[in-house]
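Every protein chain of the complex appears in place save one, which is left out.
Labels A and B are assigned to the chains in the order they are written; within every chain, residues are numbered from 1.
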Amino acid sequence: MTETTTPQTAEADALAGNSYPPLLEIEDLTVEFPSDDELVTAVAGAHLTIKANQVHCLVGESGSGKSQTARAALGLLDPPGRITSGQIRFTQSDGQVLDLAKLKPRGRRMRHVRGGEIGMIFQEPARSLSPMHTVGFQIAEAMRLHRSIGGRGLTKKQAWNAAVNALREVRIPRPELRANAYPFELSGGMRQRVMIAIALAGQPRLLIADEPTTALDVTTQAQILDLLRHLQTERGMTVLFITHDLGVVADVADEVSVMRRGEVVETKPVFDLFADPDHAYTRTLLAATPKLRVAGPESAPTAQSKLGERPAAKTPLVSVRGLTRTFTLKSGVMGQKRNYLSAVDGVDFDIYRGETLGLVGESGCGKSTLAKCLLRVEKPTSGSITHRLAGPQQVPAEHDAVNVATAPESSLRAYRRQLRMVFQDPFGSLNPRMTVRDILAEPLRQEGAHSRDNLVALLQLVGLEAAHLDRYPHAFSGGQRQRIGIARAIATDPAVLVADEAVSALDVSVRAQILDLMSDLQEQRQLSYLFISHDMSTVEHLADRVAVMYLGRMVEIAPTAELFGRPRHPYTETLLSAVPIPDPSRQRGRQRIEVSGELPDPTEKPSGCPFRNRCRFAREVCAAETPLLRDLGEGRQAACHFAEELDLTGVLQ
Amino acid sequence: MTTGQKTANDRAGTRSSGVLIWRRFRRHKLAVVSLWIVIGVYLIAAFADVIAPRPAGDYNADYPYAPPQSITMTDPGDGRGFGLYVHGYIQEFDEVSWNRYYTENPDELHKVEFFVESGHDYRLLGLLETDRKLFAPADADAPFFVMGSDANGRDIFSRVVYGAQISMSIGLIGVTLSLLIGITLGALAGFFRGPIDMVIQRITEVFMSIPTLPLWMALAAALPRDWGPLTIYFAITVLLSLIGWTSLSREVRARVLTLRSEDYVVAARLDGASRFRVVRRHILPSLTSHIIASVTLAVPAMILAETALSFLGLGLQPPLVSWGVLLQESQNIRSVITAPWLLIVPSAAVVISTLALNFLGDGLRDAADPYGGAVK
Partner (left out) sequence: MLTYMIRRMGWSLLTIWLISLVCFFIIQAPPGDFVSVLMANMEAEGRRLNAQQVEVLRERYALDQPWYAQYWAWVSGILTQGDFGYSFRYNRPAVEVIAEHLPFTLLLAGGALLLTWVIAFAIGIYTAVKRYSSGDYFFTFLGFIGLSVPNFVLALVFMYIAFRYFGMSVGGLFSPDFVEADWSLARVGDLTKNLIVPALIIATAGTAGLIRITRANLSDELTQPYVVAARARGQRENVLLMRYPVRAAMNPFISTVGYAIPSVISGEVIVSSVLSLPTTGPVLLGALRNQDMYLAGSFLLILGVLTVIGTVISDLVLAWADPRVRRQHSGAAQ
């Protein structure tokens, strides 16, 4: 960076303790969305200074105005949104300072800034690329808009070649081939790489990344963060990185701003922010974020001790053996060509009374299908589910383990009263046309237990009030809806709750409250949870034991502390290494395990060990023989030929 | 953060989806106006006997192709008092062209009175026997053609009012039949999928591929000629509905397909609700608003179909009076040139009713989903 700063900013820099000049200064920005009956103020007088050559993170919960701040800078507010006050000063490459808030959104100068000075990538790479055009075409478009050779624009051919090179730079293998691919033919991570290639086509000085990894799996997230870090240092670029994930902040940020209700409440260098937050809101946010604990006396996981205390722990409540669910994909003229996709592929596990079994794995690995099979929303193709869940009227005998995997739908009623589900989507899982009263009464009507008193008691159990009984779901926030969902699940006094990504759609602080509620209920009612999540930190926080899935198989099951401390399966190690720890000093001091390759197409699993194409320990035997889930003692199981020998790294020290 | 007024009820969130839909609907001004027009037209149909000054078949051979009279408010000063009057006609007959020319007779004034006894008995709504008309000339034999007369000297206004009975009811009954077929087949296809869906889809496609009007024409032409008017009326209604169900069925199928995988429907299953209960309590209620909207849009299509068929002489036949039957008289362009009101008045009735129904349906469709999400 050239040091050409005006006196005032130099002074400010001196105060801030460094000498980077500001590249983007947002002052008193207000963004409003007027509509017929209300005025939404998305950004309310925000101040933000982004210094050149830095990664500046903007964190905050959803709706806090992060995205609208960034969009305002590029004149990309959706109608009817508009900037009602404030300045957005941007120092152009020629040293000239522009107020972006004053530029016409459709004018020539703004178009030059977009892509030429400031590039942007978005949260949903799948929807941010036109499905009708090849990725090469879309990158080439950006090239032609902003690049020139000898003062003249690029020809189509030159632009295409530049696009292929750009794909290579974002580390897409075989770029000549991929340039011809349509977005839907690429994986999520690849699409985000394409978006990065487009954003960087005009060699912008500032890259705005709006939650670029939120829709991605941790392993893919780690790859994308690596790539961004690499490009940032290589090009001396400035990055405004918007995220709600403090783990990501700890990983990438130089400086952090915290946003809340349209205002920036605190800005600090990253280490200071985590060590010594000023604002109360920042402290709440940090407190609500589950940290991967450092093994120590007070944080020693209680998994075994809890299990050890319980007499019932010896016999599992639910035993799953060889559970398989295969989907048939037809093609060909008469549907004669068939592909088989085993979403769940011979899975074994047990659930004990009162425990929380966490289930983790990348998206598409079969977690949700497993949950659906367990509840018999899907009918398993083969395998068994036996249980000792007794309804209140039945007395469990020694031998009365019933197999429900093959039982007819009509005989499942008692089972489904004992094993209940909490859904992921707090909006889609409650019938919008029914009141809370009707929703909660539904599971209780068979035995006529839906008296008002019962329903009120249920509501109070999950922290809601009697007054909420006659409201419709649309009147509740996401967290409240999830409470209603939990109330519905526990209404039948079940023994097991299956929670499929039940808190993933919620903001950190709300998520923490729901998790607390779940723990309390577990305590009171001896509930068992099958807690499914792609978020390792949450699982670590809540679970007694953790099961790891990969391509439809269980690869490792172990007590939480052991699994996070010393994994026995290379995939678990990879997964853990990709989880960003929300603590900058720990996160940056970690040894990284390179995640290589992509998740294979589930219809074409590798022979032998499904993980072998990405495993750094793979040997010949791995291709020949499929490793089965084996007991390793201490309540641990893993499906790797070398589980005993390998010395793998965890996240807990 | 957010400003603006909301009612206490709304803040408490106790408003049902019906109320929310109604509130969204009310914002659509044109649709609200249309709703009133539609209600008005159906009221006219229900009270046609009162509103029409003359019975539908009543003719006055002295006044073929009489032009519309204007109504004036005046006092002729002959003791009849201040009120509404119409002028009589002066007729001239052109021997060469065989055309009749009408002019207003300034000296002949007929008083129009309200709720007069007309001498034509009828049963109001099938109950009350009376002969009173909403408005009619005090002198029962006076010419009274506010919208002109046809070749036989029949009052166009009265006939259009009576035509509303058949035209509007054919739409409603036809759509009800279509709806039954469409919902049943659509819901079956959407809920069970597999081979049932396949078969139903094929049938739907066949019906959608044959150009509707020619098919209707062919089927209508195949009806026995010796059937009475009422039988023909029902037969035509059934024909229209037999072919009109396809789009409804497609719509229902598509919605059921998406609804059945909604989390809340799965939740209901897990709550132990029976299949029947899942459909009735969880799937159908989410469908109703969309169905009402589609139905409202299907009614005008049926009215237009009946009009077209009858116009071509393949649908309803005189002595039945529908708007299409009335328009049959304007098939001959010569009579339209002599008496443009033969075309204008029934067409206006058709256009106003179908336009209002279309706007109403459109408004309902926009409001049908109170929880966001574009309706396609």
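As a working rule, contacts are C-beta pairs under 8 Å (C-beta built on N, C-alpha and C of every residue); 3 or more make two chains touch, one makes a residue touch a chain.
Nothing here was measured: the structure is a model prediction, and the numbers come from that model.
Engineer: Thinking of the whole complex, not just what is shown, which of A:Ser62, A:Thr233, A:Asn403 or A:Thr603 touches the missing chain?
Structural biologist: Checking the options A:Ser62, A:Thr233, A:Asn403 or A:Thr603, the one contacting the hidden chain is A:Thr603.
Engineer: Thinking of the whole complex, not just what is shown, which of A:Phe122, A:Trp160 or A:Phe531 touches the missing chain?
Structural biologist: Considering the complete complex, A:Phe122 is the one touching the chain left out.
Engineer: Of the residues in subunit B, which ones touch the absent chain?
Structural biologist: Against the left-out chain, subunit B lists 202-203, 205-206, 208-215, 217-219, 221-222, 224, 300, 304, 307-308, 311-314, 327, 330-331, 333, 336-337, 340, 343, 347, 350-351, 354-355, 358-359, 362, 374-376.
Engineer: List every residue of subunit A that touches the chain not included in the displayed model.
Structural biologist: 71, 74, 76, 78, 106, 111-116, 119-120, 122, 124, 127-133, 141-142, 145-146, 182, 184-185, 195, 198-199, 201-202, 329, 331-334, 337, 339, 341, 601, 603
Note that only the chains that are shown with their structure count from here on.
Engineer: Show me the residue ranges of subunit B that touch subunit A in the complex, using the header's touch definition.
Structural biologist: Touching subunit A from subunit B are residues 1-6, 12-17, 20, 27, 262-264, 266-273, 282, 285-286, 370-371.
Engineer: Mind pulling up the subunit A residues that touch subunit B in the complex?
Structural biologist: Where subunit A meets subunit B, its residues are 36-41, 44, 261-262, 375, 377, 413, 416-417, 420-421, 423-425, 428-433, 435, 442-443, 446, 467, 470-472, 474-476, 488.
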